[in-house]
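Sharing a structure, written as structure tokens. Questions coming.
Note that this complex is displayed minus one protein chain, with the remaining chains in position.
Right, chain A next:
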Amino acid sequence: MTTVMPSLPEQGAPDESSLEQKETAGLSQGQIVRRRFFRHKGAVASLIVLAFVMILSISSIGWGFIPGWYKWGYNEVLRGYQTGQPTLQVWPFSSSFQWGAHPFGLDRLGIDWFAAVMRGVQQTAVVIVVMGILSTAIGVTLGALAGYFGGWVDSVLMRFTDLILTLPTILITAVLGFVFGVRGIWPVAFALGLLSWTGLARLVRGEFLSLREREFVDAARVAGASNPRIIFKHILPNTVGVIVVNVTLLMAGGILVEAALSFLGFGIQFPDVSLGSLISENATSFNTRPWLFLWPGIFIIVIALCINFIGDGLRDAFDPRQKRIPKSKDLRSSREEKSKAAEGA
């Protein structure tokens, strides 16, 4: 911090706003956002955990042309290991750490459960990424059009949003599954993406409604900018924060919706797997083989939790209204700095 602080005569509590200005002086918007994000310890830790889970799942059983280091495949049926007990031993439950031949055990057919869960992680990731892209595209487009043009465009688009809001996701997946004859990951991903943009569209519309009244939009219009240019170059960059935060939280919710669909019998079904379908297929074997039920569940919770925390960190980083109340430590150090400056003067 090389900014020169004006030394105030009194030694009282420093002004909160001056502290904030000092933190952001001389930084670009991107730098400020990145700094605020990395200050959110939960979000950073979640980012690391999420990256670890994804790398683990891709490197262990491989993905596409990437070869994996794990010895069993997710569709390899193994015989001769009857009970299927997990061989993983971790500290609080046993004295030593041991990986073993089948860390998460085997299922009834004899498929290695670690490989299956890793496959589930990959497929779930594909589902929520497809869903995120689809709902962002639809939600942002409709929200921007409704908010920017207003009038009858707004009315029609918002009533259409209301209409979509009433359609249950189960119905759409049931229809898509019946029409395509399979219930793989794609129908589910498309159904989720086609239905989950409503909240985003409303938020983007709200942002556009307030932003289009601002001076910089008038300035752009006076300078002769076309409507598409104003929408994409001038207003949309200002709504990135809202969009990023909400898409993140939408994706965290999408994992749970996908799992619920599988449980009700309308989601992804064998031979395609996802974390949700792995749990729901083994929901009845909770008392006999609990690991089949617990491990995919733990991975769902970890992934959803990480994405939620990342979303929270992004919200803190993007939203200028979320003013961080300075901790007493910060105030004290700033006060000391000031008194030093006063002494030096």
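Here is the rule we use: a contact is a pair of C-beta atoms (placed from the backbone, for glycine too) under 8 Å apart; a residue touches a chain by one contact, two chains touch by 3 or more; residues count from 1.
As a working rule, contacts and distances are computed from a predicted model.
Participant: UniProt name of the unshown chain, from "Molybdopterin-dependent oxidoreductase", "Xanthine dehydrogenase family protein subunit M", "Sarcosine oxidase subunit alpha" or "ABC transporter permease"?
Facilitator: Hidden chain, UniProt protein name: "ABC transporter permease".
Participant: Out of A:47, A:140, A:174 or A:317, point to the residue that touches the absent chain in the complete complex.
Facilitator: Checking each option in A:47, A:140, A:174 or A:317, the one touching the absent chain turns out to be A:174.
Participant: I'm checking contacts with the chain that's been left out. Which of A:111, A:259, A:273 or A:317 qualifies?
Facilitator: For the chain that is not drawn, the touching residue is A:259.
Participant: Need a quick check: the contact residues on chain A for the chain that isn't drawn.
Facilitator: 42, 151, 154-155, 159, 162-163, 165-168, 170-172, 174-175, 178-179, 252, 256, 259-260, 263-266, 276, 279-280, 283, 286-287, 293, 297, 300-301, 303-305, 308-309, 312, 321, 323, 325, 327
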